[in-house]
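Missing here is one protein chain; the remaining ones are kept as they sit in the complex.
For chain A:
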Amino acid sequence: MLSRESLINILLAVLLLAVPLAANAYGEPFYVTLATRVAILALAATGLNLALGLGGLVSFGHAAFFGIGGYAAGILATHGFSGDPLFFGLSGTNQMPVIWLVAMVAAGLVGLLIGAISLRTSGVYFIMITLAFAQMVYYFAISWPAYGGEDGLSILVRNQFPGVNTMRPVNFFLICYVALMAALGLFVLIRSSRFGTALQAARQNEVRVATVGIAPYRIRLTAFALSAAMTGLAGALFADLNRFVSPSMLSWHMSGELIVLIILGGTGRLFGPLAGAALFVIFEYVLGGLTERWQFFLGLILLGTVLFARGGLLGLLAGKARHG
């Protein structure tokens, strides 16, 4: 017998697939794009959920990894399009698998570096330091003119995936959907692995974990770098969705939004990021259609969620999480 939460998770996964396919069949590509946005934001937030949900690491700087992934896609595609060599004689590319790999490695390495310094601290220091490092990357992107600086960088033609016409919105949606499901599968594997158990234990009681001979620092650093790589992949997809990269992907509002997605959905839950991303995009679309000032109401809703409905959407639908 499946638990209520599992049923809701399956329902969410099916809905996210069915709605855009139906929209595509009825010739409504706009809703396909909306669903793609949900899938990509959910992927980014699932990356953050590895650090935040499992490890209890409140990173307020994940926009850095999202943006690095985006810029990796933008820069490789620009060089691939123009034919100018990148550096060390390497050429650009418009092949998504290569771009994804580069985006994940780049974001993961930067995550390793930022994590190595930030994880020496904890609590409120950690929040502020991750924020500050993300701002550092943001200001660098703004003041470095080679790739558009403040104006951002356009990707003229969406990058390619072998055997798939990525210019069709529904095809690109399916690519993002598969990426999201793969990430959720990886999340489940990690959560139940020895590594994931140690990570959750380090969140619950650091001293005990250290006492049984596991160094929390290394576990957390690994989780932080993995989390950064996953968010970086989402960034690369987001760049391809909009065919545009700009420093706004790196801004601290983006970091805040990623945390908001997790909280709206339900902290530490497998499908929390997806539920949150769906809710967020629907708010943005519905409220944004009603009033220009939709962020005002988003703020009120968010405030209400934090103060009075701490379990988020999944908490309301599926009851309390079984383990905290």
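By definition in this document, a residue touches a chain if its C-beta (ideal position, glycine included) is under 8 Å from a C-beta of that chain, and two chains touch if they have at least 3 such contacts; residues count from 1.
Keep in mind that, in the parts below, contacts and distances are computed from a predicted model.
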Per UniProt record, name of the chain withheld from view ["histidine kinase", "tRNA(Ile2) 2-agmatinylcytidine synthetase", "ABC transporter permease" or "Response regulator receiver domain-containing protein"]: "ABC transporter permease"
Residue in contact with the excluded chain [from A:A278, A:L298 or A:L313]: A:L298
Contact footprint on chain A, counting only the chain that is left out: 52, 58, 60, 117, 120-121, 123-125, 127-129, 131-133, 135-136, 139-140, 142-145, 252, 256, 259-260, 263, 267, 293, 295-296, 298-300, 302-303, 306-307, 310
